[in-house]
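One chain of protein is taken out of this complex; the other chains stay put.
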């Protein structure tokens, strides 16, 4: 339990109401509980103000709240500050610094300080692990791979050899980093696998969700830039280069050697073919297939992906096609009777 | 080996032929073998009657079978009864009740009776496991999670902390339950991860296929209702609520906070965006993208998803577009010469 004044201090907020009120925890604005704090954003959740059972509300300076029974904390960016409040009640799990005796760790592995290694992990020769890193149960770290300070590897992750992962990264369960890319040379219908001697290089503050597949480069590296966040079940092919602070929703697939520049957003189930450049700041709507490089700040959708405005207009007309065909038939009939 | 009369008794069927015939096992109607039993449904497999080598056939009361050399067992629902016959020949694997010494089980774990725990599993603090549960090799069960009676967890499954799984559930290999959902707050192009303090709650008789990713809720829970069956490689985002007895084929993705009501069927590779309600009994055809909530008993298809009948009509016309354009050109030319 924290008091309103403790919470307000942590987020540098302005209190409207009782600063001594004790708050039990955080809650959802809809699925709300008395004694808890929730949050309201400008244009989001405002219509829940009248019904929420939350005792306190974190909100912005601009929102009017006509509920005398609620205590408010006003901040500049309520969504961002709410993260801090969640962390007050639920402190982030830190490394316990214990190495489980069942972990198989090769002799020439370099471990930083306060590394936590869970049971049944396997860490091969030449691996370097930074300070405060956590390796989850059953995970595999291949030879000569490096994991930076503060990164967290969930259970049952497979990291092949010679992979580099930066600081403060999160890799969720089931994700596979560094398997050979799908590179084949075909001769008379027989397909020969190209040995992949490149690697995967992942920056800092990268989050990779569960069950993703990030392939290693053929000769050069597959690269994921700092601050980029990947959802689940995403495929990143060999030699793909992803910039900084990109967002990719679940089940996206990027084919080989494509370059995704900084701040690109790919919505769910998007596919991008190989050897393209997706210009920085571009947005690709869900389920689209991108077959051509995109200029910076593009907003495209559809299969094949086209400027979203055009797509919407085309789609409205596709929906009217039966009527349009009837109009054409009518014209033909009328014309034939002239 | 069972006799026809033993089999007929088990499924309460009516015999036409020799009740003492010995049957060696079950077979496919096409890839069939003498001495075995197969099945025929009304409107399905009937055209294989003349060619099947199966000695006995499970079928319904309505189907005519003009093969004197076959012994028949007639039942109300042959497909359902065939499941029972398969189980006669191949009894379901039950828990052996053994706990492998290599399993790492925290001290304050509650284990029901006859729990089977395979090698190299990890079971953390506060976990509760019901009677007759089986935990496969290399699986991880995070702290305070609960698994109900008779459930079966395959090898290499990752279940994070505080997850609830009901009775008689099946979770296939590679599936990850309870990783943080893809919730981010962005400020000046930097994306901050929202800590997820919600959980995942899974009902009874739920089947989740292999390599699925089921994310935990942000503050409330992600919920999967009893009797729902998921195929492989499915993504269920944070705060999704799935009703009872839903069906989702492989590679479906559901974005955050969407509500899938009871008895909904989503075919393969369907995507549903966030914050929608898919009314009960609705069917979404494969590869569709659903961008709007659906009334109960909808049947939609396409990208964006529309009523299936309309989609089919539109699609027929799309296929005729080159011809339609030619007709328009012809009209324009003729008109210009008036």
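Letters are used for the chains, namely A and B, taken in the order the chains are written, and counting of residues starts over at 1 for each.
The definition used in the following text is that a residue touches a chain if its C-beta (ideal position, glycine included) is under 8 Å from a C-beta of that chain, and two chains touch if they have at least 3 such contacts.
Just so we're clear, the structure is a prediction, and the values are computed from it rather than from any experiment.
Only one residue in the set A:59, A:81, A:95 or A:156 touches the chain that does not appear here, and it is A:156.
Although one chain is not displayed, subunit B still touches it through residues 26-28, 31, 77, 79-80, 82-83, 86-87, 89-90, 92, 100, 102, 118-120, 136-138, 154-156, 170, 172-174, 207, 209-211, 227, 229, 231-233, 245, 247, 249-251, 262-263, 268-269, 286-287, 302-303, 315, 318-319, 321-322, 325, 328, 331-332, 335, 338. Mapped onto subunit A, the footprint of the missing chain covers residues 102, 104, 120, 122, 138, 140, 142, 156, 158, 160, 174-176, 179-180, 182, 184-185, 187, 189-195, 197, 211-213, 215, 218-220, 233, 235, 237, 251, 253, 255, 269, 271, 273, 289, 303-304, 306, 310, 313-314, 317-318, 320, 324, 327-328, 331, 334-335, 338.
Keep this in mind: only the chains that are shown with their structure count from here on.
Separation between the centroids of subunit A and subunit B, computed from CA atoms only, is 26 Å.
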